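Shown here: the complex without one of its protein chains, the others still in place.
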Amino acid sequence: MVATSETIKKVRDTTKKYKYGFTTNVNVEKAPKGLNEDIIRFISSKKSEPKWLLEWRLMAYRKWLKMEKPNWAKVDFSDINYQDIYYYAAPKQKKKLESLDEVDPEILKTYEKLGIPLTEQKMLAGVAVDAVFDSVSVATTFKEKLSESGVIFCPISEAIQKYPQLVKKYLGSVVPVSDNYYTALNSAVFTDGSFVLVPKDVKCPMELSTYFRINEQNTGQFERTLIVVEDSGYVSYLEGCTAPQRDENQLHAAVVELVAMKDAQIKYSTVQNWYPGDENGKGGIYNFVTKRGKCLGDRSKISWTQVETGSSITWKYPSCILMGNQSVGEFYSVAITNNAQQADTGTKMIHIGKDTKSTIISKGISAGKSSNTYRGQVQIQKTANKARNFTQCDSLLIGDKCSAHTVPYIAQNVANAKVEHEATTSKISDDQLFYCFQRGLDSESATSLIVNGFCKEVMKELPMEFAVEAQKLIGISLEGSVG
Amino acid sequence: MSILKIKNVHLKIENKPILKGISLSVNKGEIHAVMGPNGSGKSTLSYMLAGREGYELESGEVKFENKDITSFLPNERANAGLFLAFQYPVELPGVSSVNFLREAVNSRRKYLGKEEFNHLNFVKEVRKVADEMFVKDEMLKRSVNVGFSGGEKKRFEILQMALLQPVLSILDETDSGLDIDALKIVSHGVNKYKNNDNAIILITHYQRLLDYIVPDFVHILVDGEIKRSGGPELAKYVEKNGYAGIINAA
Partner (left out) sequence: MQHKPNEQFKSKLEKFVNDNFEDKFLRKNFLNRFNSWPSSKIESWKLSRLGKLSRKEISPLLPNESDFDKNIKFLKRSYSLVFYDGIYRESLSDKLPENIEISFFEIKELEEFLNKCGNQEILSHPTLNITASCAKNYLKIKIKKNFSLDLPLEIIQYGGDSKHSIHPLILVELEENSALNLIQLYKSSSALIAPLEIVKVGKNSNLEIVKIFDDSDYCHNLSLTIKIIEENSECKSFNLIKGGAFSRSENHVFLKGESSSVDLNGVYLSSDDQHHDLTSVIYHNVPNCRSSQKVRGVLNNNSSGVFQGKVVVEKNAQKSDAHQMSRVLLLSDKANSNSKPELEIYADDVICSHGATVGELDEDQIFYLLSRGLNKEKAQHIMIDAFLTEIIEDSINAIYLENIKNETILGFKKILET
């Protein structure tokens, strides 16, 4: 079929592969390469941190030294040389920024190119953005408007200065320092990230968003996000990420902690589009992220939605610990892998409180010679009377060189709880493709349409602004995968 | 003016001859009915014309608007104006009907060098046409063919035909599984679409549909061959005497 390959070639030539692959020239201040206690002291003093935090970091570092990297995931990569990474890189700035206008214009331009204008008049109405550039937060928008309603939204480094008691209380309370190898590393060296506090009875008036960008070479990004929503509060939080196209692998080891009090709700959405590496698997981001939420209060709810299209390796399990009675955990995920990408992603739902409920919907799409694994755990503990879980995970295979794996663990320890799990793996049916062809769609648009349909249940959970972007992203991610 | 010319087409599936030397010529403004018993090769003929993989010609010629289309991809044939209304339209879970229709209509418009519809204009256009075809708004909100009744699926096929404005429409057993009211609605849609610049091939098992859409020519397809061709009266003859008489006579 000559015409098919021609069409595909044309599409390939005319569409850019990874459109966020550019780099920005800014003056950067870096700590020397490598990791030791002095580097940690350097980071801590750069940020004028209180002593307890430095101690905490050092404690984490010492634990990390004794830990081993996890090897149970279905991902394969050569060992990371932790001494060959910069742990601190920050755009140089002479004095403290008073307003957005003082941000380095190069950085503002970068975000504009990424579709995230930081100047308030141009911004998406109703979304407040915290922009993290390499190791530090460069801008947070709509701060004042938020503070009117009592919501705190700022870089975590600022929160450490302004609200040390709050940070101290919750930091590490959901994800313990030594939870795993990467959380210990992150705790030792995290540089920035976002902090959100929604006080009692406040519904956050706008979507909050953090946009992560890795720019510098050989730099790891270790951000730390902490979101606390007090009784009956509500927040919807979005997270986006990109990185320049580079031949070496860069490490992103973030920790996100969510705390929901009585009747509080947190909706956390991610569109992850880190540079995935080239067709042969060269370069790309190692995305080793620990995200966990604690439904501390009764009737609280935490909902994770993720669209994972980037990174060369994804190792990520946004989880919920359902402690409060009648608390609810949700996980909606689309993970697409193409070329040589590897993803091992899923969730953990730990049911502790009575009448707790969790829903897991996972859609995995693998194309090229990629490998895509759903790994999930549903644990019903003895105290979780009448707990309920429903899990649906579907995998779609495009091409015969990729692989798809499903590994759910289901542990139930109480009789009156109910756990249901369904999973399927299949390819796009020839009948569906032919039907679309007959209506004039070429194979790329037909595939993109069918795959978007396959992901619909998850996509509809995304906030509007993100949903459109994510839909396009799915099409782009699959380019070159059919034929 | 010729729209479709098929000459001595042979086609095998898994080494079994299904079409054994079929010739058919369709001109602008004509309605052709292809009738035949089960397994006579009717659906194979429609898949062959639409270019489905696995239905390639063994020998013969297929010309659409005087172009040899045998090497065209299915979507290229569709863009050129060849439409197939499926006997069993497949479900596309999660794919919104409106989006699907827009993708289809815009790729046809692009081919014709016409401006593509934006979402808003398209929704207006669809509403208008859907109304004429008695397709409810609520149906357009659902996923393509998912949860549609048999009749709704067929109506949705005809709606697509009306929107795409093809040159040639092949309706594969569009009447099967329809009650008399649904049949009337579908026929109404087909008649509304029909004009002097396009043509229709009706593939059907029964004569019933031909009471509502009157063909200019009737062809009887039996065992991979057109055994007899004639006017509408031939359909009436088959209705009365069955296919047996024709098979024996041939």
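Labels A and B are assigned to the chains in the order they are written; within every chain, residues are numbered from 1.
Just so we're on the same page, contacts are C-beta pairs under 8 Å (C-beta built on N, C-alpha and C of every residue); 3 or more make two chains touch, one makes a residue touch a chain.
Bear in mind that the values here come from a model prediction, so they are computed numbers and not experimental data.
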Touching partners, among the displayed chains, of the absent chain:
A
Considering the complete complex, of A:Glu55, A:Asp84 or A:Glu420, the missing chain is touched by A:Glu420
Please identify, in ascending order, the residues of chain A that touch the omitted chain?
72, 380, 382, 395, 397-400, 402-427
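We adopt the following convention: only the chains that are shown with their structure count from here on.
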Flag every residue of chain B that touches chain A in the complex, lowest number first.
50-53, 71-79, 83-84, 86, 89-90, 92-96, 99-100, 103-104, 107-108, 111, 143-144, 160, 164
Within the complex, which stretch of chain A touches chain B?
1-4, 7, 429-432, 434-443, 445-446, 449-450, 452-457
